[in-house]
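The other protein chains are all here in position, but one chain of the complex has been omitted.
All chains are identified by letter, namely A and B, in their written order; residue positions are counted from 1 within each chain.
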Amino acid sequence: MSGSTVKPKGPVAAALTVNAFLVYAFFFLPIVILAVFSFSDDRLVGRWGGFTTSWYGEFWNDTELTSSLWVSLRVAAVSTVISVVLGTMAALGLERFRWKSQRFFDSVLYLPIIIPDVTMAVMMLLFFTWGIDLTNEAFGTNFAKGFATITLSHIAFSISFVSVVVRARLAGMSLELEEAARDLYASRWKAFRHVTFPQIVPGIAGGALLALTLSLDDVVITQFVAGPGGTTLPVRVFSLIRKGVTPVINAVSVVMLVASLLLVALSVAVQRLRGGSITG
Amino acid sequence: MNGVAPPPAVEASPETERAALRADAWRGFLLAAPAYVYLMVFFVVPLGIVTMYSFATRNRQGGTDLQGWNLDSYARLDEPIVRTILFRSLWLAVVTTVICLVIAYPFAYFIATRRPAVRNVMLVFVMIPFWTNFLVRNYAWRVILENDGIWNDAVDATGTDTLVDWLLGLPHWIQWAIPNWIEHLPSPLFSEVGIVLGLVYGFLPFMILPLYAAIERIDLSLIEASRDLYASGRQTLRRVLIPLSMPGIVAGSILVFVPSLGAYVTPQILGGDKETLLGSYIVVQFLTARNWPFGAALSVVLVAVMLLATRIHFRSGGRAL
Partner (left out) sequence: MNSNFLLRLVAGLAAVTLFASCGGSDDQGASGESAACAVDQVDGDLNLFNWAEYIDPDLKTAFEEQYGVAVNEDNYDSNEAMQPIISAGNSGYDLIVPSDYMVSILIEAGDVAPVQRDAVPNLVNLDPEFASGLPFDPAGEYSVPYQWGTTGLGVDLAVVGEDVPHTWGLVFDPELRAELGIDGKITLLNDPRETMGAALKYLGFSLNTTSQDELDQAKALVSEATGGLAAYESDQYDELLASGNTAVAHGYSGNFLVQFDEADDPDQYTYFVPDEGGTRWVDNMAVVADAPHPCTAHTFMNFLLDAENGAALTNWNYYASPNAAAVEFIDQEVLEDPVVYPTDTSTLEFIADTGDFETNFSDAFIEAKG
């Protein structure tokens, strides 16, 4: 299936390589800048003041920042896993089968992508306030805004992004292999597990990366659905920036980067351990 | 494209065929159901609440009175300022999407033609910068673009500034051919050039991922076949590659265009918010004017129009996405 033998040749290949190089340079330029200034001994980001690691120390000793980093990672992990499962299932259901009211669901699936951030933030705030009130009154429970409401909101916008990426992969994918497998008396599940699934893994991986990124980056919606003492790192950073960008914020970003790299490495390792492979 | 399931195996009687179709419908529905239920509860219901607010009235304290329903907020959409803001935002979003597509397509193709192990590494490296922090990245761009920043130095070193000066110094009769934004190129911070740069940076991965997913899936021997049949490279691209990767192009364009249209942080940080864009217009209604009904009405209309646009796309045969 993989067409690794059909690499372009000559000037086209050279142009493609140069383009790829430039794109990576573009992506990493600001990252290098922010990483460099996280070691600068000057409060003003953009002015080099000699090498120091004190900003990392400041970050480490700030329990509010470290605890919100932990919240961010937990939210990102949980919301990515759930939205990848739900989003992939939805993509399969919509792309592989014809059923009534499919079009309607199609539209519903697009809504979270289309809606502006603030609008979603406001509506989630109203919804959770109202929902928690109602639940607590009806069942005498003690729900409050916090980790759960943040995670539920992140899942709500991630599902759509995952399913769009997975569907781009599924659309027009040849069904012949799966049909063939079923003709050989493999069960539907087995045919899916051993034939279709490996083919769509790149789409799922892309969707998962997207969901993870969206969750780690969201400020506006999280700000409105977070509860006391339970908010994510980006929200903390957002309010800090108001009072001035100091390199401690750069240090936070570098730590965030390393932490998410570890998260990805961990998930790959788990997959390897279970005998799977993330390659298509 | 063949998304629809092929007819079932030979010798199927009409009844079993219908039964098979019904079973298929069930399977599709059940697969989609969990996401469906989830979005109904945690998205459509909240959206309903906001829609309700769009028909309500702002009270003196900036709260919203949920009574005395009216269409006043929708009537305001007719104001000329709304149109100005809308067209300006649409234009910037289109430019951003086109630039992203032009950059991302060859890039995605490049990744898709590497060995599988290399591909994954390359993809992860696309995403790594985005695990830092959205705001901090934007501020990093500000450091790059500011006076005497790296961008300035690069412009000076390459002589781009001299070129721009020369272009702007050309006689009147040819000036029309030179786009306005050229003059902002040497110092793009707080101009539309800065905004587009920031938006392209922020949303490029949203274009790359679906494009990659779509291109990687294409059986590249088709391209070989096309080349064997003496099609030129351009013909192959136009007749084979692009049609086959269309689902990725459409998905990527939507994922870039839509958030660009609603963006407000990047235009604020890199554009200085001197001209209002749709995203910040909505934010102002919710968070500054505390006029939730109008903010809600703007959002509802935006969502409805976008939804309609995607629907029309499906109607016109672009089913696959």
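What to note about this one:
Keep this in mind: contacts are C-beta pairs under 8 Å (C-beta built on N, C-alpha and C of every residue); 3 or more make two chains touch, one makes a residue touch a chain.
Worth saying up front: this structure is predicted, and the values here are computed from it rather than measured.
Taking every chain of the complex into account, the absent chain touches A, B. Only one of the listed residues, A:L126, A:A171, A:L212 or A:V255, touches the absent chain: A:L126. Remark: the omitted chain is touched by one listed residue; of B:F190, B:Y212 or B:F257 this is B:F190. Check A:S72, A:T119 or A:T151 against the missing chain and you find that the one touching it is A:T151.
From the options A:F37, A:W99 or A:F224, the residue with contact to the chain not on display is A:F224. Residue in contact with the omitted chain (choice from B:H172, B:R234 or B:K274): B:K274.
Where subunit A meets the omitted chain, the residues involved are 43-47, 64, 78, 82, 85-86, 89, 122, 125-126, 129, 132-133, 136, 141-149, 151-152, 189, 223-224, 226-229, 231, 236, 238-245. Within the complete assembly, residues 26-27, 30-31, 33-34, 37-38, 58, 60-63, 81, 84, 139, 142, 146-148, 189-190, 268, 271-276, 281, 284-291, 294 of subunit B touch the chain that is not shown.
FYI, only the chains that are shown with their structure count from here on.
Each chain gets one centre point, the mean of its Cα atoms, and the points for subunit A and subunit B are 17 Å apart.
On subunit A, the positions that touch subunit B within their shared complex are 1-8, 12, 15-17, 19-20, 23-24, 26-31, 33-34, 37, 45-46, 86-87, 89-90, 92-100, 102-103, 105-120, 122-124, 126-127, 130, 152-153, 155-156, 159-161, 163-169, 171-175, 179, 183, 199, 202-203, 205-207, 209-210, 212-213, 216-217, 219, 233-234, 237-238, 241, 245, 249-250, 252-254, 256-257, 260-261, 264, 278-280. Subunit B meets subunit A in the complex at residues 1-6, 9, 21, 24-36, 38-40, 42-47, 49-50, 53, 103, 106-107, 109-117, 119-120, 122-137, 139-141, 143-144, 146, 149-150, 201, 204-206, 209-210, 212-214, 216-221, 223-224, 233, 244, 247-248, 251-252, 254-255, 258-259, 262, 264, 279, 282-283, 286-287, 292, 295-296, 299, 302-303, 306-307, 310-311, 314, 320-321.
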